[in-house]
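Omission of a single protein chain aside, the complex is shown with its protein chains in their original locations.
Letters A, B and C mark the chains in the order given here, with residues in each chain numbered from 1 onward.
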Amino acid sequence: MDQLLAYIPAFPLLGFLILSLFGRNLPKQLIGVIGAGTVCIAALITIVVGIAFLQTTPEGGAFSQLLWSWFRVGNLSIDISLRVDALTLVFIFIITFVGALIHIYSAFFMWHDRDYARFFASMNLFVCAMLLLVMADNLVLMYLGWEGVGLCSYLLIGFWYEVPSNCRAANKAFLITRIGDTALLIGLFLLFQELGTLNIPGILQRAPDYFASGSSNIELITILLLVGGMGKSAQMPLQTWLPDAMAGPSPVSALIHAATMVTAGVYLIARMHVLFQLSPVTMAIVAIIGAITLLVAGCSALVQTDIKRILAYSTISQIGYMFLALGIGAWSAAIFHFFTHAFFKALLFLAAGVVIEALHHEHNIFMMGGLRKRMPVVFFTFLAGAAALSALPLVSAGFFSKDAILWYSWSAANGNSFLWLIALAGAFITALYSTRLMLVVFWGEMKTPIHEQPAQGMVIPLIVLAFFSVAAGFIEWPHNMVHLTLFSDHVQKVLPETVMKQGLPSEYLFQAIAAFMTFAGVYMGYMMYYGKPGVRWQQSPGLSATREFLFSGWKFDQLYQFLFVKPFVFITRINKSDVIDRMYNGIAQASLRLNSWFSISQNGSLRLYIVGVLAGILFIITLQLLL
Amino acid sequence: MVLLVATVLFTLGLIGVLTRKNVVFMLISVEIMLNAAGLAFVAAGSRWEQPDGQVMFLFILAMAAAEVSVGLALVLQIYHQHKTLDVENLKELKD
Amino acid sequence: MSTLFYISSLVAIASTIMVITRYHPVHALLFLAVSFLSVGMIFLSLGAPFVAALEVIVYAGAIIVLFIFVVMMLNLGRETAQQEKEWLKPKVWVVPSILVLILLAEMTILLFQGPDQAMQVSVVDPRKVALSLYGEYIIAVELTGFLLMAGIVGAAHIGKHQRKELHRFLQNGEEEKARQLREPESVTNEQTVLHD
C-alpha cells in the first residue's frame, strides 16, 4: 500500500505534463478526458488507500513512501517522501474527490474557452501541488506544495489574462500569500536551528521534550507558522486577496479558493498541533484572529452584490470558524468543518458558475432573480449548499460541524463566552446573507433572460456535492444526540482530543440558542428581501456610508494601498535611475570638466610649453636655493 | 669656471629658443644648448680624469645629429605645407 | 687654467650672443660655426683632443652644413631677415630673457656654493675613451646606433616631398580649411613665377 502513495500526485502531474507539452495539438475531447481523468484516477487510488487505512491502521499510524533523497547538506537532510496519516487522508480525500467532481464539471464548463488545455494543465498541476502539500513528510516538501498551489492559484486567477484587472488580482493574491510564505520560511529556519530537523514526525516527536511550554522561541516559531497560514487561508489582516481572486473561472474558485488551497493554513496548524499546544499565546492569537475574521468577513458578505464575492467573503468567514476552532484546541471540529465546508462551498461556487454562465456572465445578484422555476436543479442544489452554509439544524452538514465549533468555543478549556458570542453573531450573519443570496437570486422576477441551460455533465457533480452537503454531517453527531463520532475517532488518531472545562451547562441549551440564531437570521433575511429586494434597506442614507464601508471589505485595500503600495511605488519611482549611478557619473563629469580646463593649456604653442618647462626648472632650483 | 661657461652658453641657447619665432633659429638654439651640456660633461670628465664625460659627449653628439636631421626634415615639411616657419602660426594641436 | 681657455670662452660666449641676435639665418649660422670652433678650443684646453676633433668635424662640419642646406632649400634670405626683424620686438623677448637670466643667476649661485677648487686639467686620451665606450657602454653605443638609424629613416621619411595629408582625427572640418589654405598658395606660386 505504501508504494501506491506516489501515484496519487503522479497522475495529476502526468496530466499536467501531457497537457502543457502537447495540449495545443490535442483534440478538446481528449484534453477533457486527460484533465479530468487523471484526477479521477487519483481519487480512486485515494479511496483504495483510504479503505486500506481504515481497515488496518498501518504501523506508526501512517503509510509512508520515500521517493528519492532531495538534498543532503551537513546535518540538513531533506527527502522527497510522502506520508499519509489520518489527517492527511481527510485532506487528500477532499482534494481528489471534490477535485475530480470539479474537473468533470469544468470539462463542460470551460468547453468554449480557447485555452482549454492550459486550464486543465494548471488545474492538474494544482491538484498535484496540493496533494504534495498535504502528503509531504517534511516541511520543505510541504513548502514546495505550498508555493506550487500559490503558483497555480496565480495562473488560474489570471486565466483570462487579457483583462488587466484579472492580472492585478492574480498578482495581489500571489504577493499577499507570498508575505505569509516568507514568514513560514523564516519559521522553518528557526525550527531547524532549534530542533535540527524538518521532518514532520521528527519535529512532533522532539518538540515536547525540547521546548518548554510557552517559551519565547516556540511562541515565535508558531507565530511565524501562523502568519504563513494566515496568508494562504486569507485570515485577517492578510485576507484582502481572496475576494479579488474571484476573477478566475468559477471552477477555480470552487476548487482553489473554497475547498482546498485556502484551507492549507488550517492543515498547517493542525499538522503542527504539537508546537501550537506548547505555545498558549499563539493559540489565543489563532482563536482571536479566527473570531475577528469571521465577523469582519461576514459583515462584508452582507452587502456585496457580486455573487462570487459574497461567496468569497463567506469563505473567509468560514475559515475564520476553522481558525477559531483550532485556537481553542477543538482540532477535530476544525477539520470536520473543513470537511463539510469543502463540499458545500464547492457546490455553491459551481452552482453560482452555472447561474453566471446562464445569464451571460452576469455577476450582480440584483440583476438576477426568479431562477427558481427556470433552473430547478440548480435551485435545489444551491438551496442545499446555502442551508449547509447557514447551518440549518439537522438537515445540513454545516450544522453538525459549526455546532461543534460553537459548543467548543464555550466549553473547551481555552474557550470563553466572548469567543462564543462572536461565533454566535457570525452564525446569525451567515444565515442572514445566505438567505439574502437565495431570495435575491432565485425568487422575485427575472431581470436577465436565461441564455443556456447547464449541460448534464455539470449537473451531476452538483447533485453529488449537494448530497454530500446534506449527508456528510451524519458521520459525526453531537455527543448529546446520537453517539456516532466516526470522524473525530478517525482524526484523533493524529490530533489530540479537545480539553473541556468542568461544570458546563447542558449542550442542548447551546444547540437551541445556535438554532434560534440561525432561524432568526433566516427570518430577518426573509423580512428584508422577500418580495421587494431590499429597496428600503439599501437606500437608507444613514446606512449607505456603513454599507459602502463594508462593501469595500472594511477599507483594508485602501489602507494597504496607503500604507504600503503607495510608499513602495514612490520609493522605486524616485530611485528609478539609481542614485549610486549618479555618483559615478559625477566622477566622470568631474574628470571631463578637469579635462576641459587642462586642455586650455594644451594649445600647441611651442613657446608657451618651453616657458612652462623653464618655470618648472626655476621653481625647482629656487626651492633648492631656499631650502 | 668651465661650468660657468657651459651655463652661460646654455642660457643663451635657452633665450634663443624662447625668443625666436623662426623654427630654424629655434633649432640652432637647441644645438647651442646641447653643445653646452656636452661641454659640461667633458669638463666633469676632465675634472675626475675619467673617460665617461667624453663618452657622454659622444652620445650627445650622436643624438644631436639625429635630432637635427629629423628636425630639419620636419622644418622642410612644415614649410611645404604651411608656407611659414612662424611657430605662432603652427598651433595645430589647438582644438 | 690656461689663457687659451679664457680666450676661447670669451669668443664662444660672444659668438653665441651674436647667433641668437642675428636676423639673417646665414649670418647666424656663420657665428654658430665660430661658436662651435671655440668650444672645440675649450675642449682642447680641457685635455680632450679627440672630442675637440669631433666637435669640429660633426658640429662645425656636418650639422652646420645641414642647416645651410635647409636654409638654401627654403630660400631663406633677406625676406626672412625682414620678418625676423618685425617679429623680434622687445615685448616679445624681454620677459623670457629676464626669466632665463634669473635662471643663469641661480645656477651660477649654485655653482659657486660648492667647495671652490682650482680646476686641474689632465689629459684623458682617446684610448681610454675608446676602451670605455666599447667596454661598459657597449649597450648605449648600440642604442645610439638605433637612434641614428631611426633618425636617418625618420628624416628620409618625413623629408619626402609629399602631398599634405591630415591625420584622420583632424579630417572632419579640416577639409574646408585645407582648401582655403591651398588657394592663396597657388596665387603666390604665380607671383613667384612672374617675379622670376
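In this text, contacts are C-beta pairs under 8 Å (C-beta built on N, C-alpha and C of every residue); 3 or more make two chains touch, one makes a residue touch a chain.
Note that contacts and distances are computed from a predicted model.
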| item | value |
| --- | --- |
| Protein name (UniProt record) of the chain left out of view, among "Peptide/nickel transport system substrate-binding protein", "Hydrogenase accessory protein HupE", "Propanediol/glycerol family dehydratase large subunit" or "NADH-quinone oxidoreductase subunit M" | "NADH-quinone oxidoreductase subunit M" |
| Omitted chain - touching chains that are shown | A |
| Touching residue (missing chain; options A:83, A:103, A:118 or A:257) | A:118 |
| Of A:71, A:474, A:508 or A:523, the one touching the omitted chain in the full complex | A:71 |
| Residue among A:62, A:123 or A:144 that touches the chain left out of view | A:144 |
| Residue of A:53, A:174 or A:487 touching the missing chain in the full complex | A:174 |
| Touch residues of chain A, complete complex, unshown partner | 20, 24, 68-74, 76, 80, 118, 140, 143-144, 147-148, 151, 154-155, 158, 161-162, 164, 167, 171, 174-175, 178-179, 181-182, 185-186, 188-190, 192-193, 568, 571-573, 575-576, 578, 580-581, 584 |
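In the analysis below, only the chains that are shown with their structure count from here on.
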| item | value |
| --- | --- |
| Arrangement of touching chains [line / ring / star / complete / other] | complete |
| Winner on C-beta contact pairs when A-B is weighed against B-C | B-C |
| Rounded Å distance, chain A centre to chain C centre (Cα mean) | 95 |
| Distance between the centres, which are taken as Cα means, of chain B and chain A, whole angstrom | 92 |
| Of all residues in chain A, the ones touching two or more other chains | 607, 611, 614 |
| Chain B, residues touching no fewer than two other chains | 14, 18, 21, 92 |
| Chain A residues within the chain C interface of the complex | 607, 611, 614-615, 617-618, 621-622, 624-625 |
| Footprint of chain A on chain C - complex, ascending | 96, 99-100, 102-103, 106-107, 109-110 |
| In the complex, chain B residues that touch chain C | 1-5, 7-9, 11-16, 18-22, 24-25, 27-29, 31-32, 35, 39, 42-43, 45-47, 49-55, 57-59, 61-70, 72-77, 79-83, 85-86, 92 |
